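So that we are looking at the same thing, I have put the structure below in structure tokens.
In this view, the complex is presented without one of its protein chains, the others remaining in place.
Note that the chains take the letters A and B in the order they are written out, and that residue 1 is the start of every chain.
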Amino acid sequence: MPGAETSALELPDYVRRLPSGLYRSLSPLTKLTIAAAEAVVAFGVRGWTGPLVVLACVLASAAVASVLRRIVPFALAALPLVASILLVNTFLYPNAHDEIGRFGPLAPTWTGATAALQATLRVVSFGLSAAVFALTTPTNDLLVDLERRGLGRRGSYVVGSALEAVPRTVGRAREVAEAQRARGLDTQGSIRRRIGGILPVVGPVVFGALSEVEQRTMALEARGFTAPGPRTQLRALPDSRLQKLSRWTLLGLSLAAAAISVTGAVTVP
Amino acid sequence: MTAPTIEFDGVSFTYPDETRALDGVTRRIEPGQTVAIVGQNGSGKSTLVKHLNGLLRPSEGRVLLDGADIAEVHVAKLAGRVGLAFQDPDRQLFAGRVSAEMAFGPRNLGMRGAELAGHVRAALEAVGLAAEAESHPYDLGYSRRKLLAIASVLAMGTPILILDEPTTGQDSRGVAAVRAVVAGAAAEGRTVIAVSHDMRFAAECFSRILVMRDGRVVLDGPPEVVFGEASWPELRATYLEPPLPAVVGARLGLGDTPTEASLVAALAPARVAPRAVTDARTPRNG
Partner (left out) sequence: MIGATYRYSRTGRPVLRDVDLTIEPGRVLGVAGANDAGKTTLCLVASGMAPAVVGGRLEGSVSIDGVDAAGLAPYELAQRCGLLLQNASTQLTHTTATVFEEVAFGPCNLGLAAGEVVERVWWALRAVGIEGLAPRDPAKLSGGQGQLVALAAVLALRPKYLILDEPTTELDPAGTALVADALVRTARETGAGILLVEHKTEVLARIADQMVLLDGGSVVLAGPTADVLSDPRLPDLGVEPPVRVRLERDLRAASIELSPALREALA
């Protein structure tokens, strides 16, 4: 067995997995803080500055972490929401009278359009910020970090399995839908038919999820999950005083910026 | 009942995650044939049968029923001609009573009243669950829930019946019920197709066996041929073992004996010492 002698008591590299790159090697908590700060600024600071600054930061961090191309699908996924925001606000903004033109009963306004674009920018920058976080932080790393800081093993497991439960439930729902369609369930017919088709799909998914709970609980117990005392952490996640300082500073600044903007003490475009 | 002819014409299928599950499969299944499809997990067995009721559409090639391409036909419509019972019964059970669960399929096909009740009753009897019509499906054990799932598809009266791993996890009573279902359906003239890991079930209940590997059909023929000595290299390359009777029959030079019955029959007239074949072949199945 190659390397068995040397790795007898050493952690293999593929477990140690130290991430490389300036952005990625930040501690997960730092990345989470950055995302939270970006969210606060995007929605808290009035005007164009807030969302634009956030967008710039997001794109910069995406570039550093080399995920620029991978966040494009997330931006595209936001298109329907963006379109509806634009339409609703441009055409139906209350108390706006600076019309762009008249198309029959519809009167789009510049105020409305402006508001629409700003709202779009907020949503998109927040979404991309979340996307960058998700793409650069393996879930397990985040959970390990949180657990080290006191989240507790049950807490981290709950979060972890909740996150993992989503694709699993979707997968199961698809299997159930397949089985029922093979029995003639019409997933394309009239509304009444489709409503009638909810129980045959939801029922087995729920039943399956419930019965799985007991099995999973036993499987966890069989692995000593409820043993007392702290869990051994195999992977060391790097953190530094500088990062810790930056986290508090960032959070403080972003909250302050939002507060200032909301109270109108200082206005920015 | 005359079942439709099934044709796969150069069917290939690639899943969204790039796995190529089927590779140019071309086969024809005549009306009323009983076919067992065997192979390791990942060989494409389930993928192939899901093309028959439209759950999957070929990436290349065509699937034809009675010469007509079914690419544009709805799954819900194909369900009236092709019944598919899945391996995991808990995927589909949702009603509070066995009778309600059984009625779901036939009702979707437009059956009502006496016709519906008749089909349901006949199917329950075919699997031996007639006494459980008013029970709650989850009060039945796993074996009987599996039989219920099969019965619920049987009740739809489709000319083509497909069973996905019907004997896995079944005790001997359950297996006997499944065999009875296959025999009964075949007697009615239905085409019966089963995907299975169970070589004995395949050899004893089906007239034709398709062995699949890596998305292709590597062996195709009656059990005597597919489990006969000439096919063993191919079988073993698929990590499948021929049934023990076939191995014994070959060792003793008795020809192709894929089933226990055929081995016994081959031995019966030849009560003289059979010629022992002295090569080092050892049966590897437990």
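Quick note on the criterion: a residue touches a chain if its C-beta (ideal position, glycine included) is under 8 Å from a C-beta of that chain, and two chains touch if they have at least 3 such contacts.
Nothing here was measured: the structure is a model prediction, and the numbers come from that model.
K.L.:
Could you tell which one of B:Asp9, B:Asp23 or B:Glu260 touches the chain left off the display?
P.N.:
The single option touching the absent chain is B:Glu260.
K.L.:
Among A:Leu87, A:Val170, A:Leu199 or A:Ala219, single out the residue that touches the unshown chain.
P.N.:
Looking across A:Leu87, A:Val170, A:Leu199 or A:Ala219, the contact with the absent chain belongs to A:Ala219.
K.L.:
If the hidden chain were put back, which residues of chain B would touch it?
P.N.:
Contact residues on chain B toward the absent chain are 40-42, 141-144, 168-175, 197, 199-200, 239-241, 243-245, 247-248, 251-252, 260-261, 263-264, 267-268, 271, 273-274, 276, 285-286.
K.L.:
Footprint of the hidden chain on chain A, which residues?
P.N.:
Residues in contact with the chain left out: 1, 4, 7-12, 14-15, 17, 138-140, 143, 153, 157, 160-161, 164, 168, 212, 214-234.
Going forward, only the chains that are shown with their structure count from here on.
K.L.:
Round to the nearest whole Å and give the separation of the Cα centres of chain A and chain B.
P.N.:
Averaging C-alpha atoms per chain gives centres 44 Å apart.
K.L.:
Taking the touch rule as given, give the residues of chain A at its contact with chain B in the complex, in rising order.
P.N.:
Against chain B, chain A makes touches at 175-176, 178-189, 199-200, 202-204, 207-208, 211.
K.L.:
Considering only the defined contacts, which chain B positions touch chain A in the complex?
P.N.:
It comes out as residues 50, 53, 55, 74-76, 79-80, 83-86, 88, 90-94, 104-105, 108-109, 138, 152-153, 156.
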